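The complex appears here without one of its protein chains, the remainder shown in place.
So, chain A:
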Amino acid sequence: MPATRLMPTEIGEDLIELTRTICDRSLRPKVDEVERQAEGGEVFPREVFAELGQAGLLSLPFPEEHGGGGQPYEVYLQVIEEIASAWMSVAVGTSVHSLTCFPVATFASPEQQATLLPGMLSGDQLGAYCLSEPQAGSDVAAMATRATCDGDGWRLKGRKAWISHAGHADFYTTFARTSDDGAKGVSCFVVPADAEGLDFAPPEKKMGLHGDTVREVFFEDVPVSDDRRIGEVGQGMSIAMAALDSGRLGIAAAATGLAQAALDLAAGYATEREQFGRTIGENQGLAFMLADLEAAVTSARATYLHAARLKDAGRAFSRQAAVAKLVATDAAMRVTTDAVQVLGGAGYTADFPAERYFREAKITQIFEGTNQIQRLVISRDLLRPRSHRRR
């Protein structure tokens, strides 16, 4: 059952309708097969992103003057949610692409924006976000990848881990150390895919989300010109954190869509499967479980939309985004777990997508800041010294 949505604009309504059309025509017919083929990481649904790009869905939250859709997060995130209800990997990929464009759209100079954004937002390109390193996951400030100034440009040396789209992306939004000054010693660069010395490990073998190819990325003295350095030298960590504030909303929306898909599957199954001479849904024990799942999905949606509206209004939203990521991804884990339960043995087999949803849900509690890190963000903000208490 499609989610009930109150869109703020007519354009928003039309966008949801367009997204549903693309999901039904192009995503749902392929998702099972491609996710299976992509299990080893060798297959990547690049053509699906090309189609989304053509339709204008890869650049919705960015300014129209550079080729974006000029849409508020309230609309953009619901598009992500719809995509996720059809194909989680693709929704995550769309959100990751936004994450890679965000630093340029927010922190680059007007000249850099004019040069870089039209390509990045054209729909033809896909980005990768290179932040994590083997020894620096939750503790990003422990990053060791280094950018050394060599005359007018930079040389990047180091290694990034678990990078989505690695090997398929057209550019790599990369964070590297420009001094030893901890969190203040990091800068942001946009590295083109054809840069010399950029190399990739074989794809990681993962629990799920197979359509999202993830690899280690090696920087072996990769030359990057200074006009591809985004923001000030040393501003990298705050750029990365600002990007993640928004990116987390994308993950929250995707998790909500995934949960909705799992709930729809479970509710449909419960009206058909018969045991003891009646449908399993006629047992209150099972019907109430479904009601709880509906409550979880609905509150996940309300929570991310609240943060989105704050962001769209130019208000602080970092804490609310962390709450949304925490609530929505925990909801996705619970709903997908219970969906497998509702389907019983069938749910455990690959004949139904319940087991795939379950595997896909797990990663949402881990990436873009684990849910422990979300609690860190939330509690630090709560306990931050303030001059007055605000209500």
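In the analysis below, a contact is a pair of C-beta atoms (placed from the backbone, for glycine too) under 8 Å apart; a residue touches a chain by one contact, two chains touch by 3 or more; residues count from 1.
Everything that follows uses one rule, which is that contacts and distances are computed from a predicted model.
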Name of the absent chain as recorded in UniProt (options "Sarcosine oxidase subunit delta", "1,2-phenylacetyl-CoA epoxidase subunit PaaD", "Tryptophan synthase alpha chain" or "Electron transfer flavoprotein subunit beta"): "Electron transfer flavoprotein subunit beta"
Absent-chain contact - pick from A:21, A:138 or A:349: A:21
Residue in contact with the excluded chain [from A:69, A:103 or A:127]: A:69
Absent-chain interface as seen on chain A, which is shown: 11, 14-15, 18, 21-22, 25, 54-57, 60, 69
